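Submitted below is the structure of interest, expressed as C-alpha cells.
For this depiction, one protein chain was excluded, whereas all remaining protein chains were kept in their positions.
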Amino acid sequence: MGLLFIVFLVNVLPSLRLLGEALADIVAGEKSSFWKVLRSSATWQATWHSLYTSVLATLLALVLGAGLAFFIALTNIRGKSFWVFMFMLPMMIPPQVTALSWLQLMGPGSALLQLLGIAPGLGSPQPLYSAWGIVLLMGIQHAPLVFLSVRTNLLVLPKELVEAARLSGASQLRIMLDMIFPLCKNGILAGAAIAFVSALGNFGIPAMLGIPASYYVLPTLIYQKMADFGPLMLNEVSSLSVIVGAIAMSGVWVQHRFQSRMALVGMPGKPLAFDLGKARIGCEMALGLIITLILVLPILALGASSLVPAIGVSLGYDNISFSAYAHMLARQGATWRAFENSMLLSLSAAFILACLVLPLAYVTVRRPRRLYAFVLMLLDVPYALPGVVLAIACILLFAKPLPVLQISLYGSLGIILFAYLSRFLTVSFKPVHASMLQLDGALEEAAQLCGASMVRRWRDIVFPLLAPAAFAGFLLVFLIAVNELTVSALLWSAGNETLGVLVFNLEDGGETVLASAISVLIIMMIALLMLALGIVGRNLPKGVIPWRN
Amino acid sequence: ETLVLYTSQPAQDAQMTVDAFEKANPGTKVEWVRDGTTKLITKLRAEMAAGVVKPDVLLIADSVTLEQLKKEGLLAAYQSEESKEYDPALFDKDGYYYGTKLITTGIAHHANAKEKPASWNDLLKPAYKNQVAMPSPLYSGAALIHLSTLTANPDFSWGFYESLKENGASALKGNGSVLTAVASGTSPYGVLADYMAIREKAKGAPIEFVFPTEGVSLVTEPVAIMKDSKQPELARKFVDFVLSEPGQQLVLEQGYLPARNGMKTPAGFPERSQIKLLPFDAAKALENSEIDKEGFSKLFN
Amino acid sequence: MAQLVLDRIGKSFGTTQVVNAFSLEVPTGSFVALLGPSGCGKTTLLRMLAGFEQVDEGTIQVNGRQLAGNNLHVPPEQRNMSMVFQSYALWPHMNVMDNVGYALKLKGVKGEDYWQQVMQALETVNLSHLAERAPQDLSGGQRQRVALARCLVSHPDVVLLDEPLANLDQHLRASMEETFREFHRRTGATFVYVTHDQAEAMALADRIAVMNHGKLEQWDTPEQLYQYPQNTWVARFIGQGSILHVHRNTDNRLLSGPEVMQLLSSSLGSTRQAILVRPEHVRVVENGLEIQVLSRVFKGERYKYTARLSDGQELDFFHPERLELECKVCVQVQQAWVLMD
Partner (left out) sequence: MAQLVLDRIGKSFGTTQVVNAFSLEVPTGSFVALLGPSGCGKTTLLRMLAGFEQVDEGTIQVNGRQLAGNNLHVPPEQRNMSMVFQSYALWPHMNVMDNVGYALKLKGVKGEDYWQQVMQALETVNLSHLAERAPQDLSGGQRQRVALARCLVSHPDVVLLDEPLANLDQHLRASMEETFREFHRRTGATFVYVTHDQAEAMALADRIAVMNHGKLEQWDTPEQLYQYPQNTWVARFIGQGSILHVHRNTDNRLLSGPEVMQLLSSSLGSTRQAILVRPEHVRVVENGLEIQVLSRVFKGERYKYTARLSDGQELDFFHPERLELECKVCVQVQQAWVLMD
C-alpha cells in the first residue's frame, strides 16, 4: 500500500495536477480552453500526425530493435558484446544531434555525398523534412529501448521450446514467427509501448524535421501554444496534454491487453545459436552498416562540428581548431558542475526507480487487481507528455514550499529529481514487469517452504532473477536522463544546470561548435563509464550487464 | 541582497551582464535563469498559477510579450533617468519596459549562393524557389514581430507571405535553426537576426548578412520590473545599469547594436544611421498577434 | 494423538471443482501416500497443504492448530513444511550447494556446520561431486535429486513430496525409497507422498489415500487396499487384475478358488455381480478353465498375459514361460473379491 502511495505521489499526482489545470475553467462552458482546444481543427490534425508518426516510428523501432536483439542473441554472430555495446550508445545521443547529423549527411554540404559526387545542389529539397523523416529518426532513436527489452526476455527462454519446434520441422523463419516472437511477446510489447510513448512525447525530432515541412504533431503544437503568451496558455497546454495522456494510456492499454502471464518452466538454455552459415560475414557487415548509420555517422558529425572554427565551415586539415575544447576547459566550472549534477540526478533517479519498480512489478503480477491495471496505465502518462509539460506540472505542484515540511523543492535539484522519477518510472518498470510475468512461481514457493520471509525471498530469489531486467531498466533510465533536456530546461536554476541544459543553452545562443564539443565529451565519458562497468561487473550474475556475455 | 533575473540572452552574455552589475553594486547577488523567451514565460505562467512569482526583473527578447504582461498588470512602471538618451520608440512611454539593444531581422545567405539578395521582394523571385528558410512566428517572438511589422506595412501586407509560401519558403523553428540551415547550405537563403549571421561570419562561417533595402524589423530585448518584485529598489538599479553607458558598452562588446543613442556599432555592422527600420507598434502588434499567428499557420500548414 | 486433519476441503479453478469435500486424518509421524490418476487433484491438494493455494471450503489443521479455512490462511513460510516440486523448481542462479543449503542459511546455520549438513544431504542423493554445478548443467534425474536434498536438509514437521522419484531409475529409486524410510524414521515428520506409482506407494506408505476426480475413494493400509478394494474403480486402479462379471449367488465378499471356478463355468444369470481376479491368483494347470492367449508382455522374471474366457471376458495372468499367442491353456483361479458398487 505504501508502495502504491509512492507511485501515486511520484507518478499520478503530476498528471492529475495537469488535468486539473486543463479543466480549471471548464465552468466557462463553450468558451473554456478545453473546449476551445477540442474544437480546433489544428488539434485534431496534430493528433492524427502524432498517431501516424508514433505508430510508424514504433514499428520501425520494433523492426530495428527487436530484429537486432534476435540477431545478436540468437545467431552465431561474432563479437556479441561489442554489438550490444554499440547498440546501446545511440540512446545517448540527443535526438537533435542525430537529426542534425543526418540533415548534414543528406544535405548539400555533405562531405560524403560530395565525395560520391551525388550531393544535392544548394537548397534542393531535403527529404528528411517530412513525416517520413520524423518516423525514420524517431524509429532509430527508440530502437535501443526495444532492443534491451526484447533481449532481456530472450535470455530466459528455455531452449527446449525452440528445439521442439525445430524437430517439428520448422525452418528458422517459422521458428522466429511461431516461437520466438510469441514467446518474447511480453518483451516486445513492453519495448513497443515504451517506444510508442517516447515517440508520442518526442519534441526534438518533430521540431527539427516537422516544422520546416509544416508538419505539426502534438508536442510541437503544445510548444506553439506556449509561445502564445496569454493568460490562458497554461490551460490550453494542459488540455492538449490531456489528449497526449489519453493516447498514451490507450497505447498502454493495448499493451496490457495483449500481454499475458506466461511462466517459462524449465531451465533457461544457453543462448540459442542459429547457424548463419555463409551469410554470417554478410550479416556482420550489415550490422556494421547499421551501426555506422545510427551511431558512427552522428558521432563523426558531432566531432566534426566540434572541431571547426564556425558552423558551416567544412572541416579540413588547415582549419581544424580545438578552440571549443580549450574554451570548455577554461570555464570548466560550469561544465564540470553540470556533469556532476547530471550524473547525480540520473544515477539516483535510475537507482531509486530500480528500487521502486521491483516491488511494484512483483505486486502487480503476483496479486493482480483491477486497481493495479489502472495504475499501470497511468504510469506512462508522464513519459508521454512533452517534457516541458511535465515540468509545468512540477512547478504547479512544488512552486510553493511543501505543505507540512516547509521545504521548498523548487529551485533545487530535488524538483528535477522528482520530475525524472515521475517521467522515467515507466522506462524502468517495463522490462522488469515483462520479466516478472515470466518468472516461474514455483521458484518462490520453494523458498517460501524453506521458511524464507517475504523479504528474504525477495532478496534471495526474486531479486537475483529479475536483476538483469532491473539493470536494463536502470541503464535505460540512466542513459536517457543523463542527457535529458526538456524537463530540466524549465526546472533548472543557477548552480543546478544539467548537461542537457548546458548543451541546449549553448546551441540556442548559436554556439553550435561549443555545444558539439561538450556533446562529444559527454558521449566519451559515458562510453568509458559503461566500459568500466563492464569490467567491474565481472562478478555480477550473468546477463546483468548487457554487453557482457 | 539577491535579485532574480529571467533572461533570454545567451548564457555567456547573461553571465557578462550579471558579473558587471554585481561588480558595480558590491554586496548584491543576481540569481539568473536563462532560457528561450517562450520557455521563460511558460515557467513564469506556471509559477503564477501556483501562486509564486520568482523573478524581479525580466530581460527578454521582444516587447510584444511584455506588452501582454503589462496589459495584465503584472509589470511595475519605473521612469528611468537614462531614458533621455533613448529614442522614444524604443521604450514604453509609461516606463513599463525599456529596449536595451537593437536586433534587426534581415536576410542571410550562404557565401556560395548563386543570387545576392538585396531586398525582401527578391525572395519572391523564381530563382529562390524552395531555397528560403525563415523562423516560425509560432515559435519565435522575434519572428512574430517580423511578421507583424511586415503584415502591418501596406508595402508588404499578407500578400508578401502568401507569395513567399508560393515560392516554397519553409518555416523553421527558431533563428538558430535558420542559421544552421543557411550556414550548412541546406537552405542557401534565410530570414535571420543580424548578430547571429555577423558573429558566425566573423568566426569564418560561409554566411553573409544583408540589410534589405526596404528596411528591417526590430526587436529591442527590453528589460522590465515585475510588479510583485521583492527587491524593487535593486530591480530599478538593474534597469538603470543596463540602460547606462557602461551597460550599453557591454552590449556592444557582446556584438549587438546598442539601443542607447551615441554608441558605436560593433564590427561587421553598418552605421546606425544607415540601418533603415520598418515602423512598428507593440500594442497594435499584440492586438493582432492572434490573427497574425492564425493567418500564418493557415498559410504554412 | 496430534495429527494433520483435512476437513471437507474443496477447491475450484474457475468452474471446475478440482478438489471436492476431501477429508483425511493423518496421524503425526505417519507416512501417507496420495495415489490417483493424472489430473485428479493430487498436486492441488498438496499445494493447499503447503499454503500456496487458498482452500475454498473446509479447514486444515496440524496438531490442533488451524492452518487454513474460515478466512484464516497461515502463509507457507510459517507452516514448517517442505516440498519437492513436480517441476523441481531449482533456483537457476544458485549452484547445487546453495540450492540445498538455502533453508539452512535462513536458519542461521553457518560455517563448518552448514557445510557438513549440506554435504550430507548431497551424499544421501549421491551428488556430492556436483556440488558446484549450476542446475542448468544437470541431467533430469540429477535435478530431481537436488530437489530432494533441498527438501530433506531442513527439519520440517510435514514433508510434501510431489512425484519425487518420477525421473529416477529403479536402483536410485530403491535407494531413495530407503532414504525416505530412514529419514522418516529418524525425524518422525509426517510425510505426504504424491505418486502415480502404486508399487512405490505400497512399498513406502503406512496408509494410502486413493483419489479420483478430487474425491477420496479409499483410505486404507496398502494391504487392505490391495486385497479389499472398496469399489470397482479402486479395484481397477490398484494393482493389476481383471474384473469379471458372474452370476450373483452369495453374500460372501471373499470367494475361494472352487467358488470362483464354479461361478466362472456356470452361465451368467439375471442378477450379476463383478468380481476382481488378481493375476497372481491365476495358475496355469493341466486341467481347469480353458482360455485363449491374446497378448503377451515381457516383464523380466515372467510374462504377463491377457487371455479370453469362453464367454468372451478377458483375464490377466502371469506365467514364467513364454506361451504362443492364440494358444489355449487351462487355468485355475485361487481366489476372488466381490465388488459392490
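By letter and in written order, the chains are A, B and C; residue numbering begins at 1 in each of them.
Heads up, the rule we're going with is that a residue touches a chain if its C-beta (ideal position, glycine included) is under 8 Å from a C-beta of that chain, and two chains touch if they have at least 3 such contacts.
Given the structure is predicted, the values throughout are model-derived calculations rather than measurements.
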item	value
Omitted chain - touching chains that are shown	A, C
Absent-chain contact - pick from C:199, C:254 or C:285	C:199
Omitted-chain contact residue, chosen from C:15, C:38 or C:270	C:38
Contacts of subunit A with the absent chain, listed as residue ranges	158-161, 163-172, 174, 178-179, 182-183, 185, 260, 262-267, 275
Positions on subunit C where the hidden chain makes contact	13, 35-39, 42-43, 86-87, 137-142, 144-145, 162-163, 166-173, 196-199, 202-203, 222-223, 226, 236-240, 278-280, 297-302, 320
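The rule we apply is simple: only the chains that are shown with their structure count from here on.
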item	value
Chain contact topology (line, ring, star, complete or other)	line
Most extensive contact between chains (C-beta pair count)	A-B
Most centrally placed chain - per-chain CA mean versus overall CA mean	A
Gap in Å, rounded to a whole number, between the CA centres of subunit C and subunit B	89
Intercentroid distance (Cα basis), subunit C paired with subunit A, Å	55
Distance between the centres, which are taken as Cα means, of subunit B and subunit A, whole angstrom	35
Contacts with two or more other chains, residues of subunit A listed in rising order	none
